[in-house]
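Omission of a single protein chain aside, the complex is shown with its protein chains in their original locations.
Showing chain A:
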């Protein structure tokens, strides 16, 4: 089969771990092989066909027709192709994604795009806690690629982010970009308290000055050519940076020796 479509047979009785079920894995398989693919379901492993009706789809695409908040690890470890979810997903969607595109039409649980290193995630709804962050025990969060969140993001989005770009069209919860190492996060809505605590480097693009920890220093308003460059070169930032030629640059977290920055309209 070149493309695969999965349609849940019934609402899931337990959490389903779909990590590893990526277009690169499913597309080369025959229908029969797909049906027997083992999937963790609650405490046991079941065959993919026990949970889903399996049908064909356009080449290179893995389509999940009805999303469910009990579907964890959707698109985790993806390296290529396109995974589309027509609905919501659980935790760890797109974890460690390094290539390809993951599109989710609904909301996502915690750890969306955690530790992803390339490719692209587009979420239409809201994200749970720690989007683009590091998993438990990991030192580095999202390090490459683009994570787009159409709604709000929960607490600690971009925690320990190491690179890449996170664009949040709604609000960001408490502790945005905590311990951020590098990279860029743009928030169109409001930003919760304690953003940027422990930030080493990296950039937060905000539309209004957020409440920042004491370690942030106001360097004043500056005309920055980089704003114009990013607005033209990075399609995702064309909106957030539209019309910006100057910005107020707040640097921190200086209490930790950090040189990160928060840019707000100047």
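Everything below uses one rule, namely that a contact is a pair of C-beta atoms (placed from the backbone, for glycine too) under 8 Å apart; a residue touches a chain by one contact, two chains touch by 3 or more; residues count from 1.
Rule of thumb we're sticking to: contacts and distances are computed from a predicted model.
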One chain of this complex is missing from the view, so tell me which of "Oligopeptide transport system permease protein", "Glutamyl-tRNA(Gln) amidotransferase subunit A", "Formylmethanofuran--tetrahydromethanopterin formyltransferase" or "(2Fe-2S)-binding protein" is its UniProt name.
"Formylmethanofuran--tetrahydromethanopterin formyltransferase"
Where the complex has a chain not shown, which of A:190, A:234 or A:256 is the residue touching it?
A:234
Return the single residue from A:5, A:126, A:178 or A:203 that touches the missing chain.
A:203
Tell me which of A:164, A:192 or A:258 is the one touching the absent chain.
A:164
For chain A, the residues touching the chain missing from this view:
144, 146, 163-165, 182, 184, 201, 203, 222-226, 228-230, 232-234, 237, 259, 261
